[in-house]
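Note that one protein chain is taken out, while the other chains of the complex remain in position.
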Amino acid sequence: MKITRYIGYFSLFLILFIFSIFFINLFEESEVNFPEKNLPSGEIKTFEGNILDVNFLKKNEFSLLNVWATWCINCKLEHGFLMAKKTEGWNIVGLNYKDDLEKAFKWLDQYGNPYSVNLYDQDGEYGFSLGVSGAPETYLLKEDKILQKHIGIMSEKVWKDKFIPLINN
Amino acid sequence: MIPEIGLLFLVLAFTISSFYVLGNSFMFYRNNNFIISPKIVYLFFFSVLLSFICLEISFLTDDFSVLYVANNSNENLPAYYKFAALWGGHEGSMLLYLLFLSLWTLIYYLKSQSSFGIFFLFVIFSLFSGFVIFTSNPFERLLPFSPEGGLDLNPLLQDFAFTIHPPTLYLGYTALTLPFAIAMARCVDPSYKNWASDLKNWSVISWSFLTLGIALGSWWAYYELGWGGWWFWDPVENSSLIPWLIATALIHSAIATSKRNIFSKWTVLLSLGAILSSYIGLFLVRSGIVTSVHTFALDPERGLILLFIILFVLIFSLIVYSRSKLIDSSYTYVSVLSREFFFLINNVFLIILAIAILFGTIYPIIYEIFSGGKDISVGKPYFDSVTVPIAFFLAFFQGFGILSNWSSRSTEPKTLYVYFAILILLTVSLSVLFLNNISLSITVTNLMISGILAGLIYYAFLQIKNSRNMNLSMIFSHFGIAVMILGIGLVSSLESQKELIAFKEKPFELENYKITYLGEEKNISQNFSSDEVSFRVENLNREFNLIAEKRYYPVSKSIMTEAAIYPSIKEDLYISIGDQVEEGWVVKAQLKPFVRLIWLGALIMAFGGFFSLFRFKSS
Partner (left out) sequence: MLLLIPIFFLSFSLEAMNIYEFSNENLEKDFIELSQEVSCPLCAGSSIAESDSDIANDLKNVIFKELENGKTPREIKNNLIKLYGESILFMPENKMSIFILYGFPLLLIGIGTFFLFNFLKK
């Protein structure tokens, strides 16, 4: 029957379409767009009790904002990466999310501190205005603008695929 | 040593299957013949089994020098969970998949004499075992040796139902390879006489396991996740539903082919469609292109290889299909009331539903590509609004389809009239039963199950009246889906909840239940500590206590809620606790009427399926 033949071709087309979608998606992961927006202006204090000065961020063309907490086990897994980036000279701002200040200090003492400055977001309100849904999350900043966001553990691979293209632009 | 032996056995199985495939391809090209020896098949199966056992030994002996064991187990896990941890990650679950595939291969070999079927089974096995050996080796060693006690298995997964959910599903998925292999075998060897009934039986095996596996997952999510939901239209859930729908269509098509020698092309293509949809599901879950609680995130390179394997299977089977001669007994006339036609309607709409669900699941991926990277979600509202109308249509016609006769014996219009009479009678009686709760969704549910039940009742009556045997497995399976639909409809329309802060000894009410928060106790267990919050529940007939928990898992630093459930067929009382506040606890109490019918229905369906394999066959 003719209609069966057309249905056959249509199904084949659908299947190949699905495969192409998957194929493309596997490799286009890196070019996910992110609407550029400013760092929220909310009231947020650093560990030392000062309000974050945006000019501090403008000193570096690019910075990372890393959302972390002592209760977050995956944060431990990306810690090595963050320390490495610090040695390479990257500016990393920490956002300590829904955490205990004392525990945070102990954690940094014990494992090492990759952050140039840490923001203390005890109730998560600042994180909410940022669009945080949990830890770990890392934001790529250009001065005080957010270029990209990664939910989950940071690694060299994510750095290369997601952040480097935007840095090189 | 043991992990290396395990790998060796896997390589042995891979070698056997691939050499068999290559050797016999050559043989077939030359002599149009295949050879298989029983020793080969037994050796093949036992190699995979031994490989699996070696990995289990590594788990049970806490061999954390094996990377996969270190990532998925922990020395503090109870032994049973160490055993189950094997399938908690990508590499191990693939090995489980291979184990079941080899098991079905052996059983097929023992029950059937078609060597062509074995050939295609070995093709699939070679592809996937190659994938495992070269890209996803579960026996890979961690160097240097990791001194930690292993990363804990996600506490969500330390649960009995959850541990048997993947194996059950995998038994279903792997069994789906059989109809595919049989169909291909028939394409290559027209003398394969009982191919359709073999295919039907294996489709039923697969379908029954898939039904159980999906139901287990739903039931587990319900009592474990603490929120009272039982289906989330999560991409991974959809990935199991799509093959299930196609397998259902496949069973019906295979029945038609084996009984009436019609739809053979459909049967072959559906077999292909079923296994392909399960592979697409496999890919979705493991490629990392969809994020979900369920996914194993792989790197794109492995995902790509998997994609190529699937594409290869597709192209290969289409070539085999296109060169085959599948001839049906010619039908010049199919009456609109014939069973053939109802099967066709059934299958067309099942396939449409499967495609629609697949489409909704991958639409976010499509959109991301064409919109330059924007992320969207497609969730419950879409899937519900697509599934309900189609399911309604399918359910409504099921009843009459059961009553219809094959074209050889025409269906009398009288049957239609009596059927409608019973249908109306049922619908009205059920409406009266639910008079207090009449709503659009109750009515829809009512019509759906009345449609099915009217057909079943009249069918049973006719069979008895004409002294014919009743197809019990058909009755069970169709009755099962009616029960499930009833459960879904009732719980969705009638569920109620109350979310509030409960204070000690201050009761609150939910429908006709009076619930009082009594107090809490702290508890320490092998791998977690918990707050056990107790409630006293009173209603007209009874009084009982319930305990809801909040568990803290030290290794993974996660917090789990264990809801307190008072189950019964009529309704579940479901209490879950949120955070502790100074004066009390955040509490969510829900009433889920007839929710158990959902899983009971699934059990009945699966039972019907398995029953068909054991009942005494007269033809």
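Think of it as A and B in the order they're written, each chain with its own count starting at 1.
The working rule: a contact is a pair of C-beta atoms (placed from the backbone, for glycine too) under 8 Å apart; a residue touches a chain by one contact, two chains touch by 3 or more.
If you're wondering where the values come from, they're calculated on a predicted model, not measured in any experiment.
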Item to check | Residue in contact with the excluded chain [from B:56, B:91, B:234 or B:520] | outcome: B:234
Item to check | Candidate in contact with the missing chain, chosen from B:57, B:352 or B:518 | outcome: B:352
Item to check | Selected residue (touches chain absent from view) among B:386, B:418, B:474 or B:518 | outcome: B:386
Next on the checklist: Among B:375, B:505 or B:521, exactly one should touch the missing chain; which is it?
Outcome noted: B:375
Checklist outcome for this item: Of B:472, B:500 or B:569, the residue that touches the missing chain is B:500
Checklist entry - Which residues does chain A use to touch the chain missing from this display? => result 1, 3-4, 7, 10, 37, 98, 124, 128-131, 133-134
Checklist entry - Contacts of chain B with the missing chain: which residues? => result 225-229, 232-234, 236-237, 292-294, 331-334, 336, 341, 344-345, 348-349, 351-352, 355-356, 359-360, 363-364, 367, 374-382, 384-386, 388-390, 439-441, 444, 492-501, 510, 561, 576, 578-579, 586, 588
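The working rule: only the chains that are shown with their structure count from here on.
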Next on the checklist: Based only on mean CA positions, could you tell me how far chain A sits from chain B in angstrom?
Outcome noted: 35
Next on the checklist: Considering only the defined contacts, which chain A positions touch chain B in the complex?
Outcome noted: 12, 14-15, 18-19, 21-29, 31-34, 71-73, 157
Checklist outcome for this item: Touching chain A in the complex, chain B uses residues 276, 280, 283, 287, 289, 299-300, 303-304, 307, 310-311, 314, 318, 355, 358, 362, 365-366, 368-369, 372-375, 556-558
